[in-house]
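The complex appears here without one of its protein chains, the remainder shown in place.
Our next item is chain A:
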Amino acid sequence: MSRKTLTRRQFVAATAMSSAALISAPYVRGAYAAGKLSIGFWDHWVPGANKASTDLVNEWAAKEKVEVSIDYITSNNKKLELTVAAEAQAKSGHDILQMPTWWPHAYADQLESVTDIMGPIIKQNGEVNGTTKYLGQAGGKWLAVPATVGSQIKGPCSRIDLMKKHAGIDVQEMYPAGSTPKDENWTTDTFLKAAEACNKAGVPFGIGLGETTDSVDTAGAIFQSFGAELVNAKGDITVKTDAVRQALEFYKKLIAVLPADAASWDDASNNKWLISGRGALILNPPSSWAVAKRDAPQVAEQCWTHGMPAGPKGRFAPFLPYFWGVWAFGKNKEAAKSLLTHLSQPSSIEKFVAASGGYDLPAFANMTKLKTWAEEGPPKGTLYSYPDPHGRQTMSIAASPAPPKIAQQIYSQATLTKLALRYARGETMEQALAWAEGECEGFMRS
């Protein structure tokens, strides 16, 4: 085997030529000059909705020369929450991680402040609602960016025909597409009467009394419409108040006309209830209507999403936001913030809303009148009132305004629905309240 040897003279010449070439060549930026970014997004229910996220991320990555990797993590069986907990423990993981409602507060110490990017985003998109501030801020610092993807209101989705026939309520007239609602008479009393009438007619309202979020969110909004708080904003236990008693009396009457098995309902039960045609109203984002559009078009054509009934203390909509958090131990925080700014642009938000068929809901005041909600159907305009375009409701989260770490316990232990169920199932008011008080005392643990 012949082997060509390199002489000292040849070596010096080659080195000199290489050096000259390197110095004189123009600066060429590598494909991923700005490093890598790993993202954990929530895996969307709506088929095709993840594509909007992927496209927007890729669009940004190409411009910024960042190598991105996206994991879509399901929230089924709390996989997303488990991922957040595991990454927080390991102090390693995705640079950006989508977090459900309470998790920014739960991991506040390990999240990078995003106050610097939230200022310009709010300036552009309008103020965020109070619930988003309550969940996303701590001590004036933004813990995470409100994510349009996955955020939702669980408002009433009524059957136009059944509500008209059995309760004498024209939901389309009450919440007309394209104009201000005429909802002055849509109160908790009207709601109860309608529930009783529909139950009598064999098409009860489908409201869960279980321990999953749909049941808890509904209870939260109803309690708040009576001004009922188990723990107030200062952290004092306020279970034994007239407002809580009023809310319980209302719930007891409501439970009497709900399906007998509502105590075992999970988040899928009310969807099935509506789609099967057995109920006149559920409280849910438009996902059940979207499924009905595919599986039971005759039901979908009669669905109308609208606002919550008002109680003595106001009209509260169960709002369940998601957030995008940046770990303080992340490796590419600047790129993460740049991407989140991109995902919060009005054009990006519009794409998210369109891709999810109107399911995803931005938290910003200027973003509630997008064309998707006005145009979706059948029937056309069915989603117009979903994002509350006329600001008729206060966005709320169950267990607020208790300090978030206490509220999270009340929420995840479903204390509100359990309390209502205990009273409705025969415990005296004082027994039920004493139980809730004991639970709340336990939640004070720091």
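The working rule: a contact is a pair of C-beta atoms (placed from the backbone, for glycine too) under 8 Å apart; a residue touches a chain by one contact, two chains touch by 3 or more; residues count from 1.
By our rule, contacts and distances are computed from a predicted model.
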Record lookup, UniProt, unshown chain, options "NADH-quinone oxidoreductase subunit K", "Multiple sugar transport system permease protein", "Protein-arginine kinase" or "Cytochrome c oxidase subunit 3" -> protein name "Multiple sugar transport system permease protein"
Missing-chain contact, candidates A:Ser113, A:Thr187, A:Thr241 or A:Gln413, resolves to A:Gln413
Cross-chain touch to the chain not pictured, restricted to A:Asp242, A:Asp261 or A:Asp295, is A:Asp261
Out of A:Phe41, A:Trp102, A:Trp142 or A:Tyr175, only one touches the absent chain, namely A:Trp102
It is residues of chain A that touch the chain not shown, namely 77-78, 81-82, 85, 89, 102-103, 106-107, 109, 209-212, 259-266, 269, 272-273, 276, 278, 405, 408-409, 412-414, 418, 421-422, 438-439, 442, 445-446
